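A single protein chain has been omitted from the complex, and every remaining protein chain is retained in its original position.
Presenting subunit A:
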């Protein structure tokens, strides 16, 4: 028997493809548009969401039998906000440079629909271990899309990857630029993120027609 049962493994695997939070559940789109102009920002955001969703799902799951249903959304919001503030404070104290990079995303994590969505749909009805796996799976599914979008936007928009020029120098006209290639400024604007996500959805559904809705 492997480390995880088949049912548990599905909690990690499904959100990566056939139940992806961005392309199938269409959640977390706002942050996917806002921060994917650079690959590094996409990676930092993905790691932050991985932590907040993994831990948050466990906390909500542990509290699931004592949370009053009337105020459950507020309780979920408090858990997300608290986790985000803790991450922010700890980073500011012990990884100051990283905290400055992350500061842009702190607000976006609190408003990320995937986190509230998973609390509500999964953690409130399942045990801590399964909730943890669900949180990790969904955060990884979110990360995959964010990183793909960030990769193409930075590559085609700035000609760099993680800040390193990979297509040549646009001013000195070396590399690809010597053949007349120009950086596509549209890729840096938010609407292009929507178009890239749209293309991923299209590719995904044409490969697996079962995902196409009537």
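General remarks:
In this section, contacts are C-beta pairs under 8 Å (C-beta built on N, C-alpha and C of every residue); 3 or more make two chains touch, one makes a residue touch a chain; residues count from 1.
Heads up, the rule we're going with is that contacts and distances are computed from a predicted model.
The UniProt record for the undisplayed chain lists the protein name "Na(+)-translocating NADH-quinone reductase subunit C", from the options "Na(+)-translocating NADH-quinone reductase subunit C", "ABC-type sugar transport system, periplasmic component", "Putative ABC transporter substrate-binding protein" or "2-hydroxyglutaryl-CoA dehydratase". When you scan A:15, A:28 or A:157 for touch with the missing chain, the hit is A:157. Within the set A:26, A:90 or A:195, the residue that contacts the chain not displayed is A:90.
Checked against the hidden chain, the listed residues A:35, A:109 or A:133 yield one contact partner: A:35.
Along subunit A, the points of touch with the absent chain fall at residues 34-35, 37-38, 40-41, 65-71, 74-75, 78, 82, 85-86, 89-90, 92-94, 96, 103-104, 153-154, 157-158, 163, 165, 171, 185, 188-189.
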